[in-house]
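For this depiction, one protein chain was excluded, whereas all remaining protein chains were kept in their positions.
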Amino acid sequence: GYAKIDLHRELRQGIPEVIFGSGKTPEQIIGIASAMQARGGENILITRLCTESAKIVGEQIPLTYDPMSKIGIVGRKSEITASGTIAVATGGTSDMPVAEEAALTAEVLGNKVVRLYDVGVAGLHRLLSKLDVLMDAQVVIAVAGMEGALASVVGGLVDCPVIAVPTSIGYGSNFNGLSALLSMLNSCASGVSVVNIDNGFGAGYLASMINHIGGNR
Amino acid sequence: GYAKIDLHRELRQGIPEVIFGSGKTPEQIIGIASAMQARGGENILITRLCTESAKIVGEQIPLTYDPMSKIGIVGRKSEITASGTIAVATGGTSDMPVAEEAALTAEVLGNKVVRLYDVGVAGLHRLLSKLDVLMDAQVVIAVAGMEGALASVVGGLVDCPVIAVPTSIGYGSNFNGLSALLSMLNSCASGVSVVNIDNGFGAGYLASMINHIGGNR
Amino acid sequence: GYAKIDLHRELRQGIPEVIFGSGKTPEQIIGIASAMQARGGENILITRLCTESAKIVGEQIPLTYDPMSKIGIVGRKSEITASGTIAVATGGTSDMPVAEEAALTAEVLGNKVVRLYDVGVAGLHRLLSKLDVLMDAQVVIAVAGMEGALASVVGGLVDCPVIAVPTSIGYGSNFNGLSALLSMLNSCASGVSVVNIDNGFGAGYLASMINHIGGNR
Amino acid sequence: GYAKIDLHRELRQGIPEVIFGSGKTPEQIIGIASAMQARGGENILITRLCTESAKIVGEQIPLTYDPMSKIGIVGRKSEITASGTIAVATGGTSDMPVAEEAALTAEVLGNKVVRLYDVGVAGLHRLLSKLDVLMDAQVVIAVAGMEGALASVVGGLVDCPVIAVPTSIGYGSNFNGLSALLSMLNSCASGVSVVNIDNGFGAGYLASMINHIGGNR
Amino acid sequence: GYAKIDLHRELRQGIPEVIFGSGKTPEQIIGIASAMQARGGENILITRLCTESAKIVGEQIPLTYDPMSKIGIVGRKSEITASGTIAVATGGTSDMPVAEEAALTAEVLGNKVVRLYDVGVAGLHRLLSKLDVLMDAQVVIAVAGMEGALASVVGGLVDCPVIAVPTSIGYGSNFNGLSALLSMLNSCASGVSVVNIDNGFGAGYLASMINHIGGNR
Amino acid sequence: GYAKIDLHRELRQGIPEVIFGSGKTPEQIIGIASAMQARGGENILITRLCTESAKIVGEQIPLTYDPMSKIGIVGRKSEITASGTIAVATGGTSDMPVAEEAALTAEVLGNKVVRLYDVGVAGLHRLLSKLDVLMDAQVVIAVAGMEGALASVVGGLVDCPVIAVPTSIGYGSNFNGLSALLSMLNSCASGVSVVNIDNGFGAGYLASMINHIGGNR
Amino acid sequence: GYAKIDLHRELRQGIPEVIFGSGKTPEQIIGIASAMQARGGENILITRLCTESAKIVGEQIPLTYDPMSKIGIVGRKSEITASGTIAVATGGTSDMPVAEEAALTAEVLGNKVVRLYDVGVAGLHRLLSKLDVLMDAQVVIAVAGMEGALASVVGGLVDCPVIAVPTSIGYGSNFNGLSALLSMLNSCASGVSVVNIDNGFGAGYLASMINHIGGNR
Partner (left out) sequence: GYAKIDLHRELRQGIPEVIFGSGKTPEQIIGIASAMQARGGENILITRLCTESAKIVGEQIPLTYDPMSKIGIVGRKSEITASGTIAVATGGTSDMPVAEEAALTAEVLGNKVVRLYDVGVAGLHRLLSKLDVLMDAQVVIAVAGMEGALASVVGGLVDCPVIAVPTSIGYGSNFNGLSALLSMLNSCASGVSVVNIDNGFGAGYLASMINHIGGNR
């Protein structure tokens, strides 16, 4: 009648550890990252790290920082471990920061990523001209704001899992991403699931999980 | 310093008069329709008329009734007066009652109407196979529930005005049509405007107005 | 400068075709199913089919009907084609109809499914006593209403993709599933994505896609 | 069974190209505009261009900038191509920036525009004193915040299409334009359709489409 | 340091007592009304009394019942006690039940009431043709659903207090009266205040209070 | 069949004219105020005038400015013209800016005003100790944020009209005044009506209207 | 590094077990209750049990059923085990079903309960006349719909914990209990916490927990 729960499984070998940088001081981030390194973590991903904090952190720890996605990487390992490809598509250019958060997360986690940016449904020809790339992917991440229609259109074209990421891009009745979120949740295409508004990290992490199910390189 | 407002302009020759049937008893509808006829109205459109009421009304006034759109017509005149064509497209078959409300309204008002039903974006090939019909239209009415992506996709393909009609088809986070409504209001395609959820009549009426600007037959 | 879109790819061999039964008359369903069979479809899934309709449909077409999930199956093939297992967990017993919609969909699509029902977080010991089953799954579907905490707790325990299905079970500030939906979208566990409220079918379909990436039996 | 989609139709002769300036750096805008010019674009509209960006862009490309509407125009052609008139009406003076976005867009697209500002329904005499101007228009754009009643009142007076633009002007239960938006969507006047909150550009673009249906000058 | 609160002021002479009938059984209503009569209440107003309950109550207590407003009156006294007039205006005929709840309440409380029904803003000439009646009122009650613009238009025309009553008449983005409610709360006309959706009783009661401030007959 | 609408009734003798200062530049305000003065306006109320603008305006036009309520007055006339009293009550001290907007508006319009601040319902003894003042008022303005219960409690104590002003004071599930707004709209006390969140001006204007119905000094 | 979780702690001696009856068939309820009895449960509380189910259940298991609260009790033990008193107050008579769910739950759990019904804040004298009873309580449960002001007023009067239960009683902008819920969450009185709309059971259970902290009889 008793379950044994492993209370010390905090460190899983090989998988990078993640720090959610938003709302943490550079000092707190340095502290957490150092502790992770001390515990043997070779590979740390810091999301939502603003440029100012990145500068301070980088003075103490060797850090690769990407200002568009606001991702910082400590000790990046770049070998690709999964055999499939993750396609990251966006509706517009304004969705790129979120898309890059997803793409970089997936790359750090050992995935090959192809980017299809600014292929929104109001100009369908742009999306259709990349159909072969989409069809080849193991997983697609569809990143879009405003009406979020990209997820449904992509979901109708491909037969693999589509992870929809609504963004807060838009104004007025967009209500900070609500329109894209509801649109994606109500997608009439099968195989589409949704993460939180602007949650590129979550999409990249999940896409990596799914892609690794498909086997290693 | 004074404006002269015409207080008796209630009757405009030629344009059918409209009764919003919802929430009115058959007796009230017969009363209003009879008064309209007495004033010279030759052509009366009754929307949101349920089957039971239609039966009772039809016993007193010669009525053409369409159960899908719930539209009743007294004294329908079928000549087409506008030179252009109105295309009515739907995402799914469940959107057809709203689409028919739009289509019949437009027909009664003297328009040629083509119907493109069940061409939702999750199966893009169905929509693309009708591209020529869409391209030929003077106005397109895009009727869709769930994520309402049809309006954006159509708006990106055609160069004419697109009237988007969100429907209440869906469940869960559809919130009775809210997802399609917000989606359509946030369309990234130019030339798209929106009417109330399930308001097929309003879309048909506006489409007729625009189509008649394009000249008469 | 031109893309060639296959307009006749409607029939994909082996994958069952799906009819969304809600809002269709038995006659419409029989018509659609017959057309699918005529086209060579051997395996048809009808979701949201109420008991009354199922009775009428079953008189015309050989139908296996499950009243809890409201799923009807025409010509079910039961061989398991994927090597992994899908675990379907629910918070309470009231979530079972949605869970069964997911489970049956996955089974029809060729997956081995294990059910863990009524393991909600208010009685954590029930969930923990099934930890081994959860840990063995290739994908977990977490179905919960009210506060929807199950998805986060499961997501924190397992390392595979978790598909969260909010249900409309609850009352008051549940607002027809909104509380569980928001809860799941905001999950602090990685690897969790969300489908529409009560969308068991969508979860089962996506789980099957992911499970088949893991290889065939 | 195949549709041929033109993948290179990006440049349509004569129609100005549009850049949505919001969230783009001056450098990005200069880059996009230069590329458009290189491709033969003679006429570029930049919306939501803040004063600071306009200054920097204007140092590199000859730019006409209007600070109220935040519109920048590269290579404006001023001939009027449509025979009808577009009337732009506002409820208050605070709605003028949105109204000017609509009016300038329409002018750049070759339309004659008349402005009726500050004619809100709380002072009906101001609106009624301009009745003749409204009646002469081919399309009316009704721009209003707060309760958004202008659209219904105008829609009841004129027989042409009314494009309603809710603005975010107001406070409290205005909820950033929601009150005007809902009001306009629920208009009891026929011929009214709605674009997104503060979307003057969209209204001007659609009005131009409709006006050009009415024939050229 | 102590306040003396009168705990027995339940019965105020002359003013009718009110029973909110909704959700009470006929038996409960008979019980409460009888107790009121026993205490000396000569004049009892029962609101939201459905036809079935009214029949049962009327068999035990002499009751005047109005099926449109669902108001029942026990022992109505009809003398008019206030010198001014209350005008009750509605946007459409569907708003009449709420308007009658207001009008009858005001009449039972001793006010002269004039009714201006179906004068909605989409047909402004109907409202303007009654301008003299509106101008003569001491208080106006503006009852409207859908976009609720009537309150602003009336408020802009008259100089007396306007009590706005949003109704739940409408569909789609009306959201059960929310659109009219928000519209009325955001009215740009001065002198307008708002009561709950469909609260004709509250409007009639308040109008009577204000009208009696203006002096007795 | 024609109504004659007075198009030049903009200037009503004796009643102050009002400028809504929010979103207007000092220059615009000076321009409008000067035009009003040129037309004979002796008495101008400027609401929502920030301290910086007030300083600039005051250098050009003789202005009395109150920084708490953000009201500026040009040419204030202080005689009291109505015989009754308006009581302005607030729940807390944070509601005072809105209350002062109401109180000053009423004073400028010729009313005697008594202030009862910080008498919120969580300390009922404070409210009850002022019961006599409340009971003597012709109209009460109840200003409260957070749960907005003050309006109901006051409405249950007095027999005169209560104008409820929800404020945006609060945090979290206050949602910028929504909680107080809904609370006040649902008041179970009779005689309560509601204006927009933070709309002290509207409450003061309406209270003055009602108070003047009660006769002049 | 391991935690030992007791997986069989389902039965806690003395405390009644609870079945949430809503959405369960009589057969399911009989099954669960019988299993509980077989395990030694002497005391079972069934909430949200409709009259029809109660009849069927009562034919198989000895059941005490209260139709107002919809509570069924199997094997009620009535000794009072806590020394303090729980006061249950309601704003109106319509709140009584929820209040009785709370009161009966508390009684079954061994508490002395006093009821103060229909003491809503619109008639403050009714509440104040029971001040002594409120002051004597160890915990107060405040049950109210509409504006939910009761919780704040009670919270301001007493010094003990107040459990606020919003009810769905009301109409229009009540939005099924949202107004009372937000009101109670924003209470300016200290010591107030809130449970779900209409959750009388939860309030009664929590009140019993707190009351028992105060010591046994």
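Labels for the chains are A, B, C, D, E, F and G, by order of writing; each one numbers its residues from 1.
The criterion applied here is as follows: contacts are C-beta pairs under 8 Å (C-beta built on N, C-alpha and C of every residue); 3 or more make two chains touch, one makes a residue touch a chain.
These figures come from a predicted structure and were not determined experimentally.
Engineer: For the chain that's not shown, point to the residue among C:I46, C:A89, C:I141 or C:M184 touching it.
Structural biologist: C:M184
Engineer: One chain is left out of this view; which of C:V113, C:A149 or C:A207 touches it in the full complex?
Structural biologist: C:A149
Engineer: For the chain left out of this view, which of G:I19, G:C160 or G:A180 touches it?
Structural biologist: G:C160
Engineer: One chain isn't shown here. Among A:P16, A:P97, A:G177 or A:G191, which residue touches it?
Structural biologist: A:G177
Engineer: May I ask which residue of G:V18, G:I80 or G:V133 touches the chain that does not appear here?
Structural biologist: G:V18
Engineer: Mind pulling the chain G residues that touch the left-out chain?
Structural biologist: Given the touch definition above, chain G has residues 3, 5, 12, 18, 84, 125, 128-129, 131, 138, 159-161, 163, 181, 185-186, 190-196, 202-203, 205-206, 209-210, 213-215 touching the missing chain.
Engineer: Give me the chain C residues in contact with the hidden chain, please.
Structural biologist: Given the touch definition above, chain C has residues 91-92, 120-124, 146-149, 151-153, 155-157, 170, 172-175, 178-180, 182-190 touching the missing chain.
Engineer: Just checking the interface: what residues of chain F touch the absent partner chain?
Structural biologist: Per the touch rule, chain F residues meeting the hidden chain are 93-94, 123-126, 128-129, 169, 171-174.
The definition used in the following text is that only the chains that are shown with their structure count from here on.
Engineer: If you average the Cα atoms of chain C and of chain F to get two centres, how far apart are those centres in Å?
Structural biologist: Once rounded, the distance between the two centres reads 57 Å.
Engineer: Give, as an integer number of Å, the spacing between the C-alpha centres of chain C and chain A.
Structural biologist: So the centre of chain A lies 25 Å away from the centre of chain C.
Engineer: Which whole number of Å gives the spacing of the CA centres of chain D and chain F?
Structural biologist: So the centre of chain D lies 36 Å away from the centre of chain F.
Engineer: Which parts of chain A, given as residue numbers and ranges, touch two or more other chains?
Structural biologist: 3, 5, 123-125, 128-129, 172-174, 185-186, 190
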